[in-house]
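Data block below; observations after.
For this depiction, one protein chain was excluded, whereas all remaining protein chains were kept in their positions.
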Amino acid sequence: MPAEVPAPRIVTLTTDFGAGSGYVAEMKGRILHARVPVVLVDIAHDVPAHDVRAAAWLVGQACPAFPQGTLHIIVVDPGVGTRRRLLWVRAGGHEYLAPDNVSPESGVLTRVLAATPAEAVRELTVPAGASTTFHGRDVLAPAAVALLDGVSPDTLGAAVTDLVTIAPPLPRQTAAGLAGEIVHVDTFGNLLTNLPADQWPRLVAAGRLCVGGREVGRLVRTYGDAAPGTVVALVGSQGVIEVAVVQGRADVTLAAGVGTEVLVP
Amino acid sequence: MPAEVPAPRIVTLTTDFGAGSGYVAEMKGRILHARVPVVLVDIAHDVPAHDVRAAAWLVGQACPAFPQGTLHIIVVDPGVGTRRRLLWVRAGGHEYLAPDNVSPESGVLTRVLAATPAEAVRELTVPAGASTTFHGRDVLAPAAVALLDGVSPDTLGAAVTDLVTIAPPLPRQTAAGLAGEIVHVDTFGNLLTNLPADQWPRLVAAGRLCVGGREVGRLVRTYGDAAPGTVVALVGSQGVIEVAVVQGRADVTLAAGVGTEVLVP
Partner (left out) sequence: MPAEVPAPRIVTLTTDFGAGSGYVAEMKGRILHARVPVVLVDIAHDVPAHDVRAAAWLVGQACPAFPQGTLHIIVVDPGVGTRRRLLWVRAGGHEYLAPDNVSPESGVLTRVLAATPAEAVRELTVPAGASTTFHGRDVLAPAAVALLDGVSPDTLGAAVTDLVTIAPPLPRQTAAGLAGEIVHVDTFGNLLTNLPADQWPRLVAAGRLCVGGREVGRLVRTYGDAAPGTVVALVGSQGVIEVAVVQGRADVTLAAGVGTEVLVP
């Protein structure tokens, strides 16, 4: 038996189920029926319930950090059991299994597909007997097992050619200055904007930016460059301009959140 | 060395320790002393402290989803260090290590053993030097290592022949109708009843059910079949009738929880 063990495959999971819900474990149990060894990695299970936009951020942040060949399963699915499609997507050497919850705001793959276009897309066939409320367990997990066991993606369902992807919000040039918005609040309360790092020189020239009308004038290289409690702006680890409170929470101090306007005058 | 690596074994963990407590990690560290590669899967560590009934639900929901041969370790153990027994149980092709915390209400294996009777049971011998307060680390983890390394379960301790298992609460036929109860509230606030899916036609004929005296008349196939905020009943993914609020929390809206009466008139 030892000589037959193949190299392990990496599978990530992103859901709004809650880590200890039992639903995550049901999915893992099914996925581990694959004959190949699997390394399961939790990206997040505490995505706010039904918050497709928050999931899209996490997927865009974390999935590309994994090695090529990783299979990512995302289940934030307010439309479970309705006519929304379930998809297999190959992009940038990674595979994704996720609901096609395209909405006026975003789908869970919005950010990842904005960075790396889809190379192939299939609509998963829903197996007979699948529940109407838990397609993560009854459609995505079996598809994952099939893929891990070497089944061709072509057999999972029909090719999709009309996938709609929506670009994340871009900053706009306005009379008042460069206008962007907060697109993510991290666990430290740091406010991540959609102003890319290459706008830093412009911010330095302006000397300040405004977050929801509150002015932030302390521009630093890293959090530790100012005293605890100081409101600072910096280029963070996600390649965008961030606003933070040193060893504090900028979301609380500035009463700001996703969607709050950011302006570089 | 490569050619000597055997196939990995799956080990699940269910505790009330808290995911970041250090106690979970201590157990994992011990388990990973096994010579066989181990895939560790967390089922839940945020079971409410000492809540044997909640743990029994999760174990019954999640453990059977794993492949045969999986070893499940459960540590929700208000009686740690007292005379309650620690057990090894084989049932349905799975192995379980858990305290025998049978109580007037339930033990952690209640639901799983109601579905699949125990084939073999042993009482674990408590090793000399074990702490009196952390038998998960000092008794269950060493037993797991022994089992993973191929030791016969017969050597773990004496055979148990008087295992008491308690059937989960069953619905009753009353003058007012079919009476059941809420047996689990999931992370979305959905209320899972003990009315099995095969009672759905009866519910459809009645046209409504009552949860703690509140009437629910909207019967649907899946959550997305009604507008956000609607209170609905449906057959959920766990094979029982559920009451939910679409994209909301039924436990809050209906002020209901485990034990709340459910009636199909």
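Residue numbering begins at 1 within each chain, and the chains themselves are lettered A and B in the order written.
Basically, contacts are C-beta pairs under 8 Å (C-beta built on N, C-alpha and C of every residue); 3 or more make two chains touch, one makes a residue touch a chain.
These figures come from a predicted structure and were not determined experimentally.
Of the candidate positions A:67, A:129 or A:201, contact with the unshown chain belongs to A:67.
Between the chain not shown and the residues A:119, A:198 or A:225, the one that touches is A:225.
The missing chain lies against chain A, touching residues 3-8, 10, 12, 19, 37, 39, 41-47, 57-58, 61-67, 70, 186-188, 221-225, 234-237, 242, 247. Although one chain is not drawn, its touching partners on chain B can still be listed: residues 1-5, 17-23, 25-30, 32-33, 37-40, 49-50, 78-82, 131-134, 137-138.
By definition in this document, only the chains that are shown with their structure count from here on.
Computed centre separation for the pair chain A/chain B is 30 angstrom, with centres defined by C-alpha atoms.
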